[in-house]
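Below is one structure, written out as structure tokens, with a few remarks after it.
Note that this complex is displayed minus one protein chain, with the remaining chains in position.
A and B are the chain letters, set down in written order, and residue numbers restart from 1 in every chain.
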Amino acid sequence: MVVRRFLVALVVFSLVVPFSLSAMAQEKKPFEGVVLNAYFIGGGAYEKLYTKIPEFEEQTGAKVNIAAKLSHFELNKRVAQEFASGGDIDVISTHTTFAPGQKDFLLPLNEYLTPEDLKDFTPSTIEASTVDGKLIMLPRHTDVRIMYYRTDLFEDPREQEAFKAKYGYDLRPPTNWQELLDVAEFFTRPPNLYGFVFTGGEEPLVGTFYELLLSAGGNFFDEEGNVIFNQEPGQKALQLLVDLYYHKKATPEGVPNYRWDEVAKAFRDGLIAFYFDWPGWYTMMKDPKESKVAGKFGLAPYPVGPAGYAKIWGGSHGFAVAKSTKNPEAAVALVKFLTSGDNLYFEAKEGGFLPTSISAYQRLKEDVAKTGDPLDLKRLELLEQELAGFVPPPKIPEYQEIVSAIWPELQKSLVEGRDVKVTLDIAAEKVRKILGR
Amino acid sequence: MRTHSERYFPYVLILPSVIGTFLLIVFPLVYSFFLSLTSFHLLKAQSLRFVGFQNFWEVLHDPAFWVALKNSLLFMVVVVNVELVLGLLVALLLNRASGGQGILRTLFMIPMMFPPILVGLQFRWFFNDQFGLLNNILLSLGIIDRPIGWLVRTKTAMPAVMFADIWQNTPFTAVVFLAGLLSLPVEPLEAALVDGASPWQRFRYVILPMLRPLIFIAMTIRSLDAGRKAFDLIMLMTGGGPAYATEILGTYTFRRAIVDYQFAYGAAISFIDMVLTVGFAVYLYRQLLKGRT
Partner (left out) sequence: MKSRRKRERVVAALCTVFAVIVLVILLFPTYWMVQTSFRVGREINAFPPVWFPREVTLSSYIKLFGSPHEEASLPFREYFRNSFLVALSSGFFSIVLGTLAGYAFSRFEFRGKRNLFLSVILMRAIPGLALGLPLLVLFKRVQLVNTLSGLILTYTMLNTPFVIWLMEGFFADIPAELSEAARIDGCSRWQALWKVDIPLAAPGISASAIFSLLLSWNEFAIALILTRTPASRTLPVGLFDFVGEFFIDWGGMCAAGTIILIPVVVLTFFIQKWMVRGLTFGAIK
């Protein structure tokens, strides 16, 4: 009797328990209790996207702990130390320029994603995010630079007249390097106005040099991987920067300490007549609270270089997952969430970025068409042209080390006027040594 | 006479410090030293290969290392000496002040209480070419007609970071000398007064010799930590630039170990740095012991 009751109880129990368990599982969110340590790029426009994270936490039950929000340079140093000291890091911000160097520590995302997951990304950005056949990051937005110039200066009849009298041709946003030099010189009236500004410090200096190098018909390496940036195109590119900074003094003198934030700030403060910058500053620049040039600037294509064309350096920001993560599914889900079409559209609207999502880009275009703002239209048109032909930096793990060997040498020409050939030969020798190891 | 437990008394007193130091300072240091003998790279998973002293050998053949060493020496010699002289002056002045000693002393010690990172930020702003106060003053007085990039010219960048360092650390040497002045025995001074010595003679022949040991101590301390303390400052003001002009061993180590991810190489530089600093300080300390006996 007791035994029978026991058996009945057992049967009932074994029937009920699985049901109640599965009912509980449906209640339970997929990543309940998971904590993800994230190391993100911080600063102004980048952080808008992170306001969407509570939505992810709500949907999945995971908790995202943003352990650091730093500029990309600071971020890379932090992330490298976290990787090297083992574990405790799940999701990072990275960039097509930096990800190849970090590849040993990044989870191949293609093992977790289906082609369906990737079909909304522009194929070229997926291609740029793939190293040795492994997709190591999901792109967020793409950066290519365009020219920003001050319409109140360029369209002022007195300025136009004075310019023509001095240089013998009409004032306009420069279309080639000679005009670039002339216009920069013309508008330089320190301490309240300078013709031009460029990123003269650290990695951004090498980026600027790289861009000019491409437009002069050169590159860092030839197809066999030989170092060639010290040849004639490289010399022309560096000479342009030396002329602008050292000889004509057409930029603020602090330029060797300027990185991305500082150049954009100088333009927003109304100190600069024209310069090149990323799409991401656009919204801030149009905001009269943040910018003295709101409503007073226009956009133009890059001037062509000695090679007869303008080639632009570009890359995509993105998110990656650390190989050491204990919760790869949750981490990949977060990266997927952050790069979803809806969220990238949100980011593009809020920050002025160029989304890597096809659907987000389409929506952005429709919005612009609807409002009909000529500057917005012009911007998308220019960016689209450049997206078709931009060049990413070499996908080699040593890139960061190469950059940090080159920039102090380039500065030597900038601040002391050292002969560009001497500088580039020294830099090239250093790079050969790094690659030869 | 001494009991068994008494013989162990001093060891009991130092034991906690020794254990703590071993766990949190010596052990990590040995670990770093071990890494400096490998090819350890922060972003290469398979880079922990033993290479012996190869990194050290490479450092000694690295021109950038010698530039940084030269800058470090120049930096240390200049700031330490200026801080000693200014510190002595300020201490003598404060020692003479009759009223408000407490407030005055507190005020002049403020720079040494600044977090170095804040000193860096402040002086980066002060010397900034566009928004800096220095250029602002010079321009408004009509002394210059175009802003000067103090931190980006090879000739002015080093003096600018030295200025910031001297500003922060002069109070330290001053407070050490003030402590010395306050604890000087009065008899020799009174004797000198009776002999009719002038203020200068009293300073030169009575006060200065008695302060001598403290001068060596202040010098030893500042030489030992000048490089370490200047690091935050230089990183924020110039990042070692322009073109290596303010690159000291500390910033170069950081560049190689963390920015370039070559941790092993950077560790090798920092150990060479440490050996040099320690050697210099031991020499100073020997002088100090001579002065003490």
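Methods note: a residue touches a chain if its C-beta (ideal position, glycine included) is under 8 Å from a C-beta of that chain, and two chains touch if they have at least 3 such contacts.
These figures come from a predicted structure and were not determined experimentally.
Looking at B:I25, B:I144 or B:L193, the residue that reaches the missing chain in the full complex is B:I25. In the full complex, chain B contacts the hidden chain through residues 6, 9-11, 13-14, 16-18, 20-21, 23-25, 27-29, 31-33, 35, 86, 89-90, 92-93, 102-103, 105-118, 121-123, 125-126, 131, 133, 136-137, 139-140, 167, 170-171, 175-176, 178-180, 182-185, 198-200, 210-211, 213-214, 217, 220-221, 224-225, 227-228, 231-232, 236, 250, 253-254, 257-258, 263, 266-267, 270-271, 273-274, 277-278, 281-282, 285, 288, 291-292. Not every partner is drawn; the one left out touches chain A at residues 37, 42-43, 65, 67-71, 78, 81-82, 84-88, 261-262, 265.
Rule of thumb we're sticking to: only the chains that are shown with their structure count from here on.
Centre-to-centre separation between chain A and chain B, using Cα means, comes to 38 Å. Residue ranges on chain A touching chain B, taken from their complex, read 77, 80-81, 83-84, 101-102, 104-105, 190-191, 200-202, 252-257, 266, 271, 397, 400-401, 404, 408-409, 411-412, 414-416. Contacts from chain B toward chain A in the complex involve residues 40, 42-46, 128-130, 135, 139, 146-149, 151-154, 238-244, 247, 255, 258-263.
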